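In what follows, a structure is listed as structure tokens, so that the remarks can point back to it.
A single protein chain has been omitted from the complex, and every remaining protein chain is retained in its original position.
Right after this comes subunit A.
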Amino acid sequence: MNWINAVVQGLLLGGLYALFACGLSLLFGVMRIINLAHGDIAVLGAFLVWSITTRANVSPLLGLALALPVMLALGYALQYTVLARSLRGGTLTPLLVTFGLSIVIQNGLLQAYSPDVRSLGGSAGTLSTGSWHLTAQLSIPYLGVLTLATAVLMLGGLQLCLRHTGWGREMRATALDSDTAALVGVPASAVYARATAIAVGVATVAGTFLAVHSTFDPSSGPTQLIFAFEAVVIGGLGSLWGTLTGGIVLGVAQTIGATIDPQYSILAGHLDFLGILASPRGRSLITRSTT
């Protein structure tokens, strides 16, 4: 029963990792950028939601709904002001630029909010504490189910949009060959701006769920970035369904590790990631990106 519990909790935790990984996966797939500020953008979103929630005394979910338009606009602005310029500088420049952006966000948050550890769990009420008790040893938390459901809806919805809508086709075409896309009338910068806005928006959702699920502070971003990056690689680059699977695999690996011994929790996740990298599929991934 312990093991079943571990797998169930891992599935639910995996939803959170998949949410974090979604934006990272999208930006890599469409713009070939590894956004090192992704975790910090999520934490920035969480702070914005925290501010709205505590000032207006509303539930975190309402706070998230109010914060999302701001963060989507920020995503657009991020592409037009920072990423578009850095993309013109070659493949290494965006990596350095987003690394710098990560430091700027962390220090900005430190300045504005102090290093105090915060949580939105308190203002979420029964959502963060309640659960369905199935048996004495197996209970399913509301929040976990909501997180996983949100992840499935967001990643699945995004995948369906990419496949079946006009702007989705434009995004895939631009990802494959942005120069040729311009020759059929598709401006790459507008497509990139849309992708960045979506990535920042989903990161905000992920940051909010993290804030309700546990705690966060200005330096929480890099840890989430590592989990997100592992989920993307485990699931396979450039596939959103793969990213969802990757997040779940990582979550289950961590909870099973924790069942063996609590100190193995994070380590089990990393080992899982390294195992994938060393496997034939991981090797093909590396050779593909170098050719």
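By our rule, a residue touches a chain if its C-beta (ideal position, glycine included) is under 8 Å from a C-beta of that chain, and two chains touch if they have at least 3 such contacts; residues count from 1.
Everything below uses one rule, namely that contacts and distances are computed from a predicted model.
Missing chain, UniProt protein name: "Amino acid/amide ABC transporter ATP-binding protein 2, HAAT family", from among "FtsX-like permease family protein", "EF-P lysine aminoacylase GenX", "Cytochrome c oxidase subunit 1" or "Amino acid/amide ABC transporter ATP-binding protein 2, HAAT family".
Of the listed residues A:Leu62, A:Ala112, A:Ala182 or A:Ala278, the one in contact with the hidden chain in the full complex is A:Ala182. Of the candidate positions A:Pro115, A:Gly166 or A:Pro262, contact with the unshown chain belongs to A:Gly166.
Mapped onto subunit A, the footprint of the missing chain covers residues 166, 169-170, 172-173, 176-177, 179-187.
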